[in-house]
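Notes for the one structure printed next.
Excluded from the complex is one protein chain; the other protein chains are retained at their positions.
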Amino acid sequence: MTLFLQQLFNALALGGVYALVALGLTLVYGVMRVPNFAHGGLYMLGAYFTYAILTGLGVGYVPALLLAAVGVAVLAAVLERLVFYPLRNAPHVHAMIAAIGVLFFLEAAVQLIWGPDFKQIAEPVPGILNAGGVIITWQRLLVILASFLVMLGLNFFLKRTLTGATIEAMSQNREGARLVGINVNRVGMLTFAISGALAAAAAALIAPIISVAPSMGEVMNLKVFAIIILGGMGSVPGAIVGAFLLAFAEVFGGFYINLDFADVIGFAALVFVLAIRPEGLFRRGT
Amino acid sequence: MTRPRLHLGLWGWVAVFALAALLPLFRPGGYVLDVAINTMIWAMLAYGLNVMLGYTGQLPLAHAGFFGIGAYTVGILTLKQGWNFWLAWPAAVIVSALGGLLLGLVAFRTKGDAFAIFTLGVGVIIALIINKWDDLTGGNDGLNGVPPASSLFGIDFSKSANFYYVALAALALTVLIVARARGSVFGRSLVAIRGGEDLARSAGIDVFTHKLRALMLSTAIAGFAGGVYAAYVGFLGSGVTGPTTTFTILLYLLVGGVGTLAGPLLGTALIYVALQFMKGLQDYQYIVFGPLLVLLVLFAPQGLAGLWDRWSARRVQARTERAVDHA
Amino acid sequence: DKVVNIGYSGPLSGGAAFYGKDVQSGIEMAIGELNRAGGVNVKGEKVTFKLVSLDDRYLPNETATNVRRLTSQGINVVFVPHAGGILTVQPLTTRDPNFLLVAYSSEPKILAANNPMTFMLPPRYDNYLQPFVSTQMKAFGKKLGMVGTTSAYGKQWAEAVTEEWKKQGGTVGANNGVDYATTVDYSSAVTKALAEKPDVLFIGGPSQPTALVIKAAREQGFKGGFIVMDQAKFEQMDTVVPRAYLDGSVGVLPTKEFPGTQVFVNQYQRAYKKIPTSEAALNYMGMNVIAKAMELAGTTDDPQAIRAQLNAAAKALPQNKTVYKLTGVTPGGHVDAEFLIASVKDGKYSRLRVNKVYK
Amino acid sequence: MLEVQDLGIRFGGLHAVRDVTATIPAGHITAIIGPNGAGKSTFFNLISGFYKPTSGRIRFQGEDITRLRTHEVVSRGIARTFQTTTIYKELSVLDNAMIGHRVRTRAGLLDALLRTGRERRDEEESRAGALRALERVGLAAQAGRPAGALTQEGQKRVGIAMALSSDPKLLLLDEPAAGMNPEETVNLMALIRELVSGGLTVALVEHKMSLVMGLADGIVVLHHGQKIAQGTPGEVSRDPAVIEAYLGGHAHGGQMGQTITATTTGAPRA
Partner (left out) sequence: MLEVRDLSVKYGHFTALHAVNLTVNPGEIVVLLGANGAGKSTLFRTLSGLQRPSGGTATWNGMPLTGGKPEHNVAHGVAQCPEGRLLFPDLSVEKNLRLGAFVHRRDGTGTARELERVYALFPALVEKRAAPAGSLSGGQQQMVAIARSLMARPQLLLLDEPSLGLAPLVVEQVFGAVQRVNQAGVSVLLAEQNAFAALGIAHRGYVLEGGRVSLQGSQGELLGDDRVRSAYLGV
């Protein structure tokens, strides 16, 4: 039982991070119809920004996280302007290839600036919490809490604010959004910025647990794409549910079945679900 | 808007292949032949992808997986079962085609982006299975020492210069097959599916079966290319069967021109060679290559074939304008 | 004056770039020193060197293409730092044109191929097994847990260590190996391994992830010992986790703890601002041996002749170029150098004895 | 010719078509009318095999086609057009029509690769069949042009030609006159009449009462997925249920079913 609880916390932390990264991806897909393969690059950049701010500015962890989120958000908005906006009417493959180009560039640039070696970010609250045999590090607790907080905030933003509604409106009908007076360019940039900020926050949260390396975005990329398909492309609740499903499949699948196949289990679940529900778990109405 | 065509014409193709056949006569270094053979292998893969993306309008991102299935079939049969390459190769084509059939039965329940990413998931799984099935595939170690193509009619194909002709013939056959498939009653139906599945269905086209056949053709070509690869490189690792390879091939195709007959070859040759040059840049190679990709999609969205079309259209226009001026 | 190009094909981008760069730095440093000293004297001609590096992203097929490219540029010596690539290009060494393959990998299969043109630098990893296992079994107990990486190399290691552990009378738990390259969070793998209550954990892969596995294990209350695969380096791990976490581990002795490596360590740190590991050190030595062998053979473009002089060159290598004590090169093409392993106790390294050495 | 019995389909909680029993007699023009969302297009989608009904059965020329897939339905002789004009705009008019003829050909991938006799025969036949269809809709002269370059009305005809080249016995037209002006509508009516006199059976959905009343031999009225009336145009336009649900002020008088009553009434009538 303690073992189960222990793994539960592991899965929750992992799922929280997956969810934050996947949410940005699904928003961008929903609004811009761009399968943004550079998203993993933004996540990776978030970790490096955090690292650079921590070591360079000497500020605390939380300000570093926020600054990194802002930094990546700005960068994502610039990317939207320079790359994806001009491609908004092109077939999806084009945006996809461009996104891959961006990913290549980001990875190479980071390797050039910070070197190919792994960077380490110290845990802001080191140590562990031992609750009746269930051992959880403070950082994991922080990851879980912070990711839930961010998700709640995002949900409030999308459902309860007019700006949030403009994002949803644009994801459903771009021309219609323009006709009611929404500045779709601004919403597009805003969406990219939000997705960048979410990815960066996720990276900053998990960075102290994992190691930071230029290629860290590639693995995340595959996982979050699996997640948003699982959840239904463009669906916000789908991304969250998909993220936790994948995390649970990986952790518990690895635990009860075979660790060697932990990664396969996630994708196998994806293929399985899609074979039964081709439109994903949360299909968007038409 | 019509798709660019980049017509070489029958004689154009004959000329291209005749010229290519002369290459080994100049006794170029092993490297030139290596690049040429690699280009041909990847171009074949791009042709296979084009059958799906260019003609049928579906983007299967498990393509490299089928390349891997073909390559490993040849590798396992020749290395472990002692088969002759010339038997193992057709077997690889059949196995990949059957793999395509299995994939299609499930994957064609999804459409559009979901299909693309579903197949991406399958691609990841294929690569992972190849990676984990140690007993069969050698797992992470890979299969080392896959024998080169056995001699045939007294020709020793372990020599690069001779094997070059095998690759060249395979590429020629691929182009021929793809051209025939495209210009047929069957091919027109694929184009109809690309243009709109519901419409194609209501026009009486058995969309599912056509997509399935197209996917099988596509994966068969991938397996065909995989066979050449296995015999040529002599080593098989799971790394090359994953999504990175698929995306690279997609890139070649996009650069050349999706849906065209010359595009896959053109794009592969250009990018593969350009990447070889860029290797010298080491740390800077992707700093250059990444933005190059972006610029390419931004400014030449139809690929080289599109540029060619635009250019020749301008020439035609200029000519007619001149004619008008003189009149 | 003549400039001789030396080839290198290794991972310079992607997940393994870190490793590939360390190897590259070692070769580069050797070349830099040789050139600054005016090069070497080959049959009365001054010869300097230039390193031509190509990225292969750890993919063997890319290695093959790179090697063909390098050799058709007239390059006779090529360094490759991964078992997969080495095994792939080994058959090419004796085809036209011949070249000397400098193999940086401790995989014994490389020697088993009996390739006449291979020059293998690191000690075979099977040397480590017996002392690692006996030390840890004595110190902690008879139950071994497995959390190694699942790379080709890692799996070989895991198998070998399992066999040795059983041979010495211990029991081995389920293999919980994870791919250190794709796993986001190691703690669930560690939790699973620890559920079997092992006394010793087998771990290892690249240094940083390995350190994180140690961290996860210690945080979850693991008090036992670690057997650390030779790919992971203590000197890199202790920048990631407190030295105290490493207590009770056995692994390769950090390069700077070797007697007589001070010169190399200082110069390397000055030049590259990186931790000097055996990646850099062994390749540095390898390059120097080759330069010396060219001198002795009186040729820069006959790889057979150069290969024939490797043993003599190793023996004649000046003291200041020797990082690890070098006794020669075996007829099979393997460097016969000192290698040291250590266990960590109270933050200090203490060397372990090796009884029988495989060459 | 076509009989449906207790036909129904539900989407989630919505019963889009429910217990519809009706016949489409051979050689006639049958119109399906009803308010927006009544289930008319869904009804067509059921017949043409696009949707699988959740209840009921469909018989065509005595054969049960309820479970057949779309292309099988087409091969039995039922062709359709879509509510919004859908054709292959980037392909030539001829190609569009040839695609429509696919169902009458058998050449597959292997035939294509081996250039068999069947491949060549089928290609010839497709061309001939397509040209015949273009002839019937009056587009033979435009065969080589890209379909997208044609006028809206021309594109509608391409859509019909595509349907015709599958040699159908029954043609389903979903709002063929939507967005057409009266002049074009009259031309379309003439075309439909011609097709019927050539032996074709036609069923159509249309909101333009001018066309419906001027063309249909029989009318089926759907409302909330159910059939609320069936009969001749005269009968249906006097049916109070139809007037209330659908026709409003159009039941009597008005030029070709169009009135200017809105000017004066303003408020919707009860």
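Every chain is named by a letter (A, B, C and D) in the order it is written, and numbering of its residues begins at 1.
Definition applied: contacts are C-beta pairs under 8 Å (C-beta built on N, C-alpha and C of every residue); 3 or more make two chains touch, one makes a residue touch a chain.
This is a predicted model, so every value here is computed, not measured.
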Which displayed chains does the hidden chain touch?
-> A, D
Return the single residue from D:95, D:153, D:167 or D:239 that touches the missing chain.
-> D:153
Residue-wise, where is chain D in contact with the chain that is not depicted?
-> 14, 34-38, 83, 151-153, 175, 178-186, 207, 209-210, 245-250, 255-263, 265-269
Where chain A meets the left-out chain, the residues are 162, 165-166, 168-169, 172-173, 175-183, 284-286
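One rule holds for everything that comes next: only the chains that are shown with their structure count from here on.
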What is the identifier of the chain with the smallest separation between its Cα mean and the overall Cα mean?
-> B
Farthest chain relative to chain A (centres taken as mean CA coordinates) | D
Chain-centre distance (mean CA atoms) for chain A and chain B, in whole Å, is 32
Could you grab the centroid distance between chain A and chain D? Build each centroid from C-alpha atoms only and quote it in angstrom.
-> 47
Please list all residues of chain D that touch 2 or more other chains.
-> none
Multi-chain touching residues of chain A, meaning two or more other chains, are 107-108, 111, 260, 263
Name the touching chain pairs, would you?
-> A-B, A-C, B-C, B-D
Which bits of chain B are touching chain D when the two form their complex?
-> 1-3, 177, 180-181, 183-189, 191-192, 195-196, 198-208, 213-214, 216-217
Contact footprint of chain B on chain A as seen in their complex | 29, 35, 83, 86-87, 90, 92-98, 100-109, 111-112, 222, 225-226, 229, 233, 260-261, 263-264, 267-268, 270-271, 274-275, 278-280
Can you list the chain C residues touching chain A in their complex?
-> 12-15, 17-18, 20-21, 150, 175-179, 181-185, 187-189, 191-192, 195, 206-209, 211-212, 219-221, 239-240, 274
